[in-house]
Structures are given as structure tokens and as C-alpha cells.
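Of the protein chains in this complex, all but one are displayed in their positions.
Take a look at subunit A:
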Amino acid sequence: MKAKRLYLTFFILSILMIGEIRAQVLLDIDGDVAQKVALTMAELNHLPMQQYVVTGEHHDTITYDVIQLTHVLALAGVPTKDQLKGEELQKIVVVTAGDGYKVVFSLPELDPKTEGGAVLLAIGQAGKPLNKQVGPLQIIAPNDRLHSRWVREARHIDILYSTH
């Protein structure tokens, strides 16, 4: 009886712990990848970080803490940079936000030759978490004139082959 109760407690605690761990997952990478990954902020923080400065709509200066999206995708085994050739060039990257907003990039365009054109993932703002209106993760696509693909609250990335 005692063992049964202990087992039940352990079972409930495990579920609660799994729930806690899942709650920390901020970004899933799925689809045609070598391994599907669910990334936490701690894992993202291990990637090479840089700063990206923009002028906000109220003419204020915003300094984003960013990582290159290609580095994030590499965690799922997505070929980038020099490995990106052949059929891999037909892949598309679908980014979905928490509110369901969806945009597409082509895999090759994430890492253009043009200086400063690489697509980025913002994970903070001047050392602090991004504000809740755009965070915790936001895509930054420097070459997007209207910022239409600056996906707020980016949550899922699917890598797919363009079939047409």
C-alpha cells in the first residue's frame, strides 16, 4: 500500500516536472531535419551572440541581442553555409508565431553573402529579455523593408521541401 502511494507520488511529481521542463521550451524545430529539437533559452544562450541595433518607430534606439538563425537551425542538423547545396537549396523555412502568424524564408536566403543581410533570432534586448509584445524570441530579417517577416513571439520552425 505504502509502495503504491509512493509510486503515485513519484508519478505525479514526474508529470509536474515534465510540465515544468516543457514550459521552458521556447522554440521547436521540426520537419525535414536530421533531429527535431525543442530549445530552451539556456540552449540558445550557448550560441554565438552579437548585437543588432535598429531605430524604433518612435525614433528610439533598440539594441537587440541576436544569434544567427543558421546557427539555431544547425542544432537540428539543417545544412547551412558550405553544406548548403544540391537538393538542400530547395528547402523552405516556415516560421510560426505564438498567435499563428506564419512566414516563409528560403533556406539559402538565411545566410546571404551580403554583409548584414543574414536572418537573425533576437533573444534579448541590451542584456534583458525581450518585452512581451515581441518576445521572448523574435525573428529579425534585416532586408525586409516592411518588417513583415520580423516574426514576434517566434515559436515553431518547420523545414520543408518546396514541392512545386
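The rule we apply is simple: contacts are C-beta pairs under 8 Å (C-beta built on N, C-alpha and C of every residue); 3 or more make two chains touch, one makes a residue touch a chain; residues count from 1.
Here is the rule we use: contacts and distances are computed from a predicted model.
Q: Using the UniProt record as the reference, specify the protein name of the hidden chain from among "Spore germination protein KA", "Nitrite/sulfite reductase", "C-type cytochrome" or "Hydrogenase-4 component E".
A: "C-type cytochrome"
Q: Among A:Val95, A:Leu121, A:Val134 or A:Ala154, choose the residue that contacts the chain missing from this document, as touch is defined above.
A: Looking across A:Val95, A:Leu121, A:Val134 or A:Ala154, the contact with the absent chain belongs to A:Val134.
Q: Sort through A:Gly98, A:Pro112 or A:Pro129 and give me the one touching the missing partner chain.
A: The missing chain is touched by A:Gly98.
Q: Could you please point out the subunit A residues that touch the chain left off the display?
A: Within subunit A, the residues touching the omitted chain are 19, 22-23, 58, 98-101, 131-134, 152-153.
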